[in-house]
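Note that one protein chain is taken out, while the other chains of the complex remain in position.
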Amino acid sequence: MVQDSKEKLSFFLSSLKDVYTFFFFMGKKSKKMKIFFLISILPVVIALIIKINQFFSDRTPIQGIYIFNNMTVVMYLQFLILLLALFYGTSVCSEEVEGKTLTYLTTRPVAKSAMLIGKYAAYTSLIIILTTIGVTLSFFILNLNDLLNFSLYKILLRDVVVLSLGLICYTSFFTFIGTIMKKSILFGLIFSFGWENVIQYFPGSTQRFAIAHYLKSLLPAPKTGRFSFLMFRLEPSPPLLAVFMLLLITGVFLGLACVLFSWKEYIFED
Amino acid sequence: MTIKEKGYAHWDGEFLDKKFPWWPITRYGIKLTFRKKFFKLVFPMSLLPAVVFLAGIYVSERLEDFKFMFRDSVPFLQIDPAYFKTYLAESFMIFIMLITVIFCGAGLISDDLKHNALQLYFSRPLKKRDYFLGKTAVIVFFLFILTLVPGLIFIIMKLIFSGSFKFFLSYPWLPLSVIAYSVLVTAFFSFYTLFISSLSKNRRYVAILIFGIYVSSDIFRAIFYENFHNHYFSLLSISSNIQQVGAAIFNQKTPHPIHWILSLLVLTAICVLAWFVLKKKVRGVEIVK
Partner (left out) sequence: MKPIIETQHLSKWYGNVLGLSDVTLEIEPGITGILGPNGAGKSTFLKLITGQIKPNIGTCSIKGKRIWNNYPLFSFIGFCPEQDAFFDELTGWQFVTGLLRLHHYSSAEREDKAQKALEIVELVEDKDRVIKSYSRGMRQRLKFAQAIAHDPEIIVLDEPLNGLDPLGRRKIIRLIKSYKGEGRTIMVSSHVLPEIEAMTKRIILIHQGKIFAQGDIHYIRDLIETHPHIISIKCSDPRRLASNFIQEEFVLNVKFSSAEKTLLVETNNRDKFFSLIPSLSVKNNIEVEEITSPDDNLQAVFDYLVGK
């Protein structure tokens, strides 16, 4: 019995690896990924412009790490990772149904759950790589004069981890949405830029119904002044609880997506 | 003559020009949009601001009856061009328009590209111009419901509620402003949406791009302004440009201290770029590289 379970697990993991490799390769090669790469390095261009301006400006420059922190929140946390997770999360299932390529995948000796998790993992890792490249380059450009200050690297690491957690969690949620809904993008946009933003302005426990709440709980509370409105009324959860909640949300939605994907039949539209 | 000796048989007769060959495309586009359940839910909600503003016009004529509700002055209820500008050219309304064009416009060309339908269109007595007109009219239909129709209804209702032409005589140019702004914003969103829709066969991707480009343009403006304190960066933002031009059309103070003509030029440039891309992308035969 134990042996049997072990074999099943090993087969599942091997399937997962095969699916992951297939979709990682395909995702990497796709035109859309190249366009998203360009979009995700736009903050790098902004950082570059700001830095060049600082060189030629007489004004006292704003600290690089300050701009970097704000860029992480404004550009990445509140915009780019949502957009990337929304597109790639919903793509996990919708792409195959819309493109009518699901048949090729579901007629292989691979469990549907392995198919879904493998593709989710491939896309999530690709968008984590995209984001990390953008964030890291922005960091180095903005902190060019302070690169020997090693305490700053902790901030970079923290931000990369928070954004990655965000991508993992949001992509899992949108993967679930993609398996359950046909027109998932509009729901996703309203959720990402409506619900996720509005709910944070509610006091008490209400804001805990947003994924963004747990992500922002992992970032330091901003000083009053510029950009502080972005964390308006944040009543942060303890970091450990925030990480736990993010992982729990990921697990729950990925699990639900697997169950749905395994049992739902997808009929292609003509 | 044997078949092999025959060339293509050219049509020697006359082509009968239909008056509105683009109309079936429009009708079908509108019908398809209304088939979406989610749209049926969201679209009536997008008309809520219009209902609220209409109620405002009503209240403005019955201030005496509603006095108990307002302790101090109620500047909000002054019905003037600023009131119209607040409804039509503030960011919330522009955002509603954006969501609407994502619903009705994302798939307009991309779905045709996906299903290789362009050659079917152009194998009929339909010119490229008719195709674009047909597609644009879908967006025009929905955006006019959000802009032109409420704008004109506000004016008519104000005249009816007040029982005089005083309002009209005070602002005789206001109907023209409403029309001009509605046409401008609709034209911009039509070009913007069709342009992005022609870039991909994937409707979801198009929807993301329509939204992403709009929002990112605003984020860029915010970041650059925060760092450089230069108002000219508002030209980077689609929303700011529309608001600038909107304020000028309604004879109001522009939100950024730069000339509104610059914003109009930026919006026009986007439309021109979109037109060139559309002309290149939409053709009967797909060329595979």
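First chain written, first letter: the chains are A and B, and each begins at residue 1.
One rule holds for everything that comes next: a contact is a pair of C-beta atoms (placed from the backbone, for glycine too) under 8 Å apart; a residue touches a chain by one contact, two chains touch by 3 or more.
Quick caveat, the model's predicted, so the values are computed rather than measured.
Asker: Looking at A:S15, A:T90 or A:N143, which residue reaches the missing chain?
Answerer: The one listed residue touching the chain not shown is A:S15.
Asker: Return the single residue from A:V110, A:L156 or A:L215 that touches the missing chain.
Answerer: A:V110
Asker: List the subunit A residues touching the unshown chain?
Answerer: Listed in rising order, the touching residues are 14-15, 18-19, 21-22, 25-26, 29-31, 99-101, 103-112, 262-263, 265, 267-268.
Definition applied: only the chains that are shown with their structure count from here on.
Asker: Using CA atom averages as chain centres, what separation in Å is found between subunit A and subunit B?
Answerer: A distance of 31 Å separates the two centres.
Asker: Quick check: in the complex, which residue numbers of subunit A touch subunit B?
Answerer: Residue positions touching the partner: 32, 39, 42, 46, 49-50, 53, 62, 67, 70-71, 74-75, 79, 83, 86-87, 90-91, 94-95, 98, 183-187, 189-190, 193, 226-227.
Asker: Could you pull out which subunit B residues touch subunit A in their complex?
Answerer: Spelled out, the residues of subunit B in touch with subunit A are 36, 38, 42, 99, 102-103, 200, 202-205, 207-208, 211-212, 215-216, 219-220, 222-224, 226-228.
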